[in-house]
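One protein chain is absent from this view; the other protein chains keep their places.
Now for chain A:
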């Protein structure tokens, strides 16, 4: 899984009661608010998933909002992000098995769908512990590690996540 470290701008809103004369406390308030904002934002189509803020590069001059007294600080920070790319090879674990295929997860990426149509020679096998088997006795069941390739990505704005389609078609792909 390839991560990125990117620099980006943000606006942080600080309550008037956090505006302390001691600069360090204000800085701390800005950092905490920034971390909360980014944690809540989760992901964007442009950057992918926001994993962790790594550094606060710059705090600009605050502007007071007249109605509330809150102060808006423009900041620049660096953040580790994870954005899936079509054609990328990843390792994930099997999360759920269905007749039509299975769901994988890999780091922040969830509900990666691997359709039985793109699973080469694997066949569905029902039972208490459903799985996919091939004639070489290789199997895919819950928690199996799988190396797969991404072949479709769609950003879902309402849930702020990427819907991903995976395939096992290709050399050196499949359960590990």
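Going forward, a contact is a pair of C-beta atoms (placed from the backbone, for glycine too) under 8 Å apart; a residue touches a chain by one contact, two chains touch by 3 or more; residues count from 1.
What we mean here is this: contacts and distances are computed from a predicted model.
*Asks:* Assuming one chain is omitted from the figure, identify its UniProt name from "Small ribosomal subunit protein mS29", "Geranylgeranyl transferase type-2 subunit alpha", "DNA-directed RNA polymerase II subunit 4" or "Signal peptidase complex subunit 3".
*Replies:* "DNA-directed RNA polymerase II subunit 4"
*Asks:* Just name the one of A:11, A:68, A:85 or A:123 that touches the chain not displayed here.
*Replies:* Only one of A:11, A:68, A:85 or A:123 touches the chain omitted from view, namely A:85.
*Asks:* Can you say which of A:19, A:51 or A:133 touches the chain missing from this structure?
*Replies:* A:51
*Asks:* Would you write out the residues of chain A that touch the absent chain, in ascending order?
*Replies:* These residues touch the chain not displayed: 1-7, 28, 31-32, 35-36, 38-40, 42-43, 47, 49-52, 54, 80, 82-83, 85-89, 91, 105-108, 110, 147, 149-150, 170-172.
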